[in-house]
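Sharing a structure here in structure tokens format.
The complex appears here minus one protein chain, its other protein chains still in place.
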Amino acid sequence: MRELKYREAIDEATRQAMAKDERVFVLGVGVDDAKGIFGTTRGATLEFGPNRVFDTPLSEAALTGVAIGAALRGLHPLLVHARNDFLMLTMDQLVNNAAKWRYMSGGSMRVPLTIRAIIGRGWGQAAQHSQSLQAMFAHVPGLHVVMPATPADAKGLLLTALTTEAPVICLEHRWLYEKTGPVAEEAYYTPLGHAAVVRQGTHVTVAAMSLMVLEALQAAESLAAESIAVEVIDLRTARPLDSETVCASVAKTGRLVIADTGWRSYGVSAELAARVGRECFGDLRAPVERVALPDVPTPCTSALERAYYPGAAEIGAAIRATLLVRGRAPAAPSVEARGKEFSGPF
Amino acid sequence: MRELKYREAIDEATRQAMAKDERVFVLGVGVDDAKGIFGTTRGATLEFGPNRVFDTPLSEAALTGVAIGAALRGLHPLLVHARNDFLMLTMDQLVNNAAKWRYMSGGSMRVPLTIRAIIGRGWGQAAQHSQSLQAMFAHVPGLHVVMPATPADAKGLLLTALTTEAPVICLEHRWLYEKTGPVAEEAYYTPLGHAAVVRQGTHVTVAAMSLMVLEALQAAESLAAESIAVEVIDLRTARPLDSETVCASVAKTGRLVIADTGWRSYGVSAELAARVGRECFGDLRAPVERVALPDVPTPCTSALERAYYPGAAEIGAAIRATLLVRGRAPAAPSVEARGKEFSGPF
Amino acid sequence: MPPLAPERLKGFYVQMTRIRRAEEAIVARYPEQEIRCPTHLSIGQEAVAVGVCQALSEQDVVLSGHRCHAHYLAKGGSLRRMFAELYGKATGCCGGKGGSMHLASPETGMLGASAIVAGTVPIAVGAALAAALRGSDDVSVAFFGDAGIEQGVTHESLAFAALRRLPVVFVCENNLYATLTPLSKRQVSADVSPRAVAHGLPGVSVDGNDVLAVYEAAAHAVARARAGDGPTFIEAKTYRWREHVGPNFDVELGYRTQAELDAWMARDPLLRHARILETSGVLTAAERLALDREVEAEVADAVRFAKASPFPEPAALYADVD
Partner (left out) sequence: MPPLAPERLKGFYVQMTRIRRAEEAIVARYPEQEIRCPTHLSIGQEAVAVGVCQALSEQDVVLSGHRCHAHYLAKGGSLRRMFAELYGKATGCCGGKGGSMHLASPETGMLGASAIVAGTVPIAVGAALAAALRGSDDVSVAFFGDAGIEQGVTHESLAFAALRRLPVVFVCENNLYATLTPLSKRQVSADVSPRAVAHGLPGVSVDGNDVLAVYEAAAHAVARARAGDGPTFIEAKTYRWREHVGPNFDVELGYRTQAELDAWMARDPLLRHARILETSGVLTAAERLALDREVEAEVADAVRFAKASPFPEPAALYADVD
């Protein structure tokens, strides 16, 4: 199958959704400029023009309300933010209106609204441009939160979001933008709330989100050399969170490591560990391990960024912990080495 | 010891903090009006006058930034909101500024800022006036989140917040306002991050937050008649979350029920269950049970409110589940009956 | 503006009376504790909702805030379903799940209300954006109180609507207070509209107790919007007779005087309009009494309907979430 970059897959999904459904339009700060949100909105801008793709003032709160209003009147806005940190400005509209309008109206109205927002990382973007806030959104009934890890899912989940008659927040990790993978040419729709087993294994399950899926696969690869068979699950959506698929795997392996891009406390790893702890009580042969950001803001300096972000090495160590295997962490490439690919101003 | 109502304890703590420290001042929508946030800011208004207690426009986002600025210049603002739902308007200032200013400045600045906000419930306040959003705030490194369940803690935790050189969010449940309890007259300071064992027991631990502590005690009382000895822990703060105290109890009982006022998914019950599941892995004799709001917005009609809010009955049922005791739920007073006390417009 | 036909003028009176009688029924019934939700009454402010909505067509839409009964009714919402909603019944306009602060009637163009002050101002702008993008000539209206201008999102909304010349009318019901706080403690000037028009849209301040003045301003604004000339801001000065939330009077709280209340009650928008109709021979006192009776019967029927309706089934709790 043809290979696309993650960002190209987003661009293609957007164009296909717009071609199929004239209700879809794109708005957000900078969506129609020459850079087009790292290229993801450029194709739509050129193909559909200023009536379907347009820039907005820096008024994120109002624009979220505007998108809700347009959705209530039959359109399907795709609202794009260059960082999910900016969504903090829009929480009232997201939490109090978008998430609740259908319920409060007794089901007589729906809010088909898709929001894309990027998770930044590295190159000293510091505390306000690198948060990974999925748990906050996923806490709110009425919102959907998807976090594609592959180009195929970036396309399939975005297309599904753009045909879902409810608010969906798509969080895209910046470090995935240049990754390539097979992507079918036609439009296809990946269902929300279905995790994917992306590597089979029998000794331990790693359930990972977004970029951490790549780290988990790398850790699995390293441990395979030691005959440790790791099953890797790509969670894909934070709400709905598919704990069933994870439980089915844990029933087999008896061991679970959760790897998330956000903070540890009150994060994805908390909710999943709580569910698995209950639903797989009899199956768990070791405590669930959580690999996530330490509970501190993001430091700017690369000296501390290195220590801040866990990766394949930490996942490997957590796997070993659940297996009670002694020994040094496997020689996964360090975060620093991987970081090279993403160097440069942003 | 003298008894005070919860709201009187808040009022007293505010006045004592202001008398001891001239840096403390109170601001917020309606703080100096005749109703004074259900009486909690009335005493301070009368005692300290308009330079220390003042009303603001309905500009919650800016006022949060204003409070941060005043804090950076050596004052200690106490910013009051009649509902924690309104904090959604202020998330950018809370999450991106208040929580991070100290870290981003390398420790050269601090933000001594206390925010009080009320959790509404009942009488059809509906989806936007009854949320209990502690998990969202508790996810953010740099914030403290306290949730006093008793008049004594309402005073002691607020006094501590007002002497803490960091942002502290105090979430007060409206249904606790008229409850009475012993409160010492002098100023005292209840440390943040210390749960309290409020009832001793050996068979099962219930760790509860805010109003759910009262429900847990009621459930414990009912079950005592059947010789089930329930240990009840008042968690008191969501961040820092004192899982040690809970683990110490679970080491003894082997069983845990968590009861929270917020939504189930990604809530306090998730984080605590995840921690206990890991730290008490060998001690747990039954899965951790979670009693929390179902993952739906708050319905207005009392017919559905009844089903929405879990209480002593549901905690009792969860306790039985962990004990694998068969039988009907104990005859705890229904939510409806308890609701009577809180009838009226708000 | 051409003179209004007598039937239209009578219609204004009936609309205002329907709102007044409905809310008086709430006052009468509230102590029974069967209407179990906070209610913010518009008694005294009826002319704003009616004057504006009479300038709209059925396809036009409105959004509102916590004080939304009048807007719901003026935009054609069912009286029966409103009372059923207040009583928390399955037959309510939101199936009982929204309540007083979230009335909605999408089939008549009332798209709902947020209880967060100014929360729907951008939503109304979004509805206007949808009209502009689809090339329809529908107009949308944002109703909000005087405190609405204190929220940043209102300024963002005004600026965006002006920038894109969207067909939206911003209607600020300036009733001089937010809860117990007078305007002077919250804003630099007594007029709200100058702070709005700075964003590049025309604005007017009208007597909000004069339904014809409100109608005229709204008709002008709606015509502009429909013609593609962009948004307008209307400040309607009016007054709330009852307490901020709930059925009672509240002068004893001390934040306003009996004299002030009396002066505004003397400017009752219903009576004022009725007098004009009587003087001009459009509606005699007897005809008016007959209309009043009809409306009262309608309200009584709505209350009966609400009381007789069933509560939602427990399963409704989990329906319509996402």
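Each chain gets a letter, A, B and C, in the order it is written, and its residues are counted from 1.
Convention: a residue touches a chain if its C-beta (ideal position, glycine included) is under 8 Å from a C-beta of that chain, and two chains touch if they have at least 3 such contacts.
Here the structure is a predicted model, which is why all the values come from computation and not from measurement.
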Among shown chains, those touching the left-out chain: A, B, C
Chain not shown: contacting residue from A:Ala71, A:Met91 or A:Cys300: A:Cys300
Contact with the hidden chain (one of B:Met18, B:Ala126 or B:Leu143): B:Leu143
Touching residue (missing chain; options A:Thr41, A:Asn84 or A:Gln125): A:Gln125
Contact residue for the chain not shown (choose from B:Asp92, B:Glu215, B:Asp260 or B:Glu289): B:Asp92
Subunit A residues that touch the omitted chain in the full complex: 29-30, 33-35, 55-59, 61-62, 85-86, 88-89, 123-129, 294-297, 299-304, 307-308, 343, 345-346
Touch residues of subunit C, complete complex, unshown partner: 150-156, 159, 162-163, 186-189, 194-195, 197-200
Missing-chain contacts mapped onto subunit B: 25, 51, 56-57, 59, 61-75, 77, 92-93, 96-97, 99, 101-109, 141-144, 166-167
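The rule is simple: only the chains that are shown with their structure count from here on.
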Chain-level touch network, classified as line, ring, star, complete or other: complete
Most distant chain from subunit C, judged by the mean position of its C-alpha atoms: A
Chain ID, smallest distance between chain and overall C-alpha centroids: B
Rounded Å distance between subunit A and subunit B, as computed from the means of their C-alpha atoms: 31
Centre distance in Å when subunit A and subunit C are each reduced to the mean of their C-alpha atoms: 42
Distance between chain centroids, defined by C-alpha means - subunit B, subunit C (Å): 36
Subunit A residues counted as touching two or more neighbouring chains: 92, 96, 99, 103-104, 141-142
Residues of subunit C touching at least two other chains: 92, 94, 96-98, 102, 114, 116, 119, 152, 321
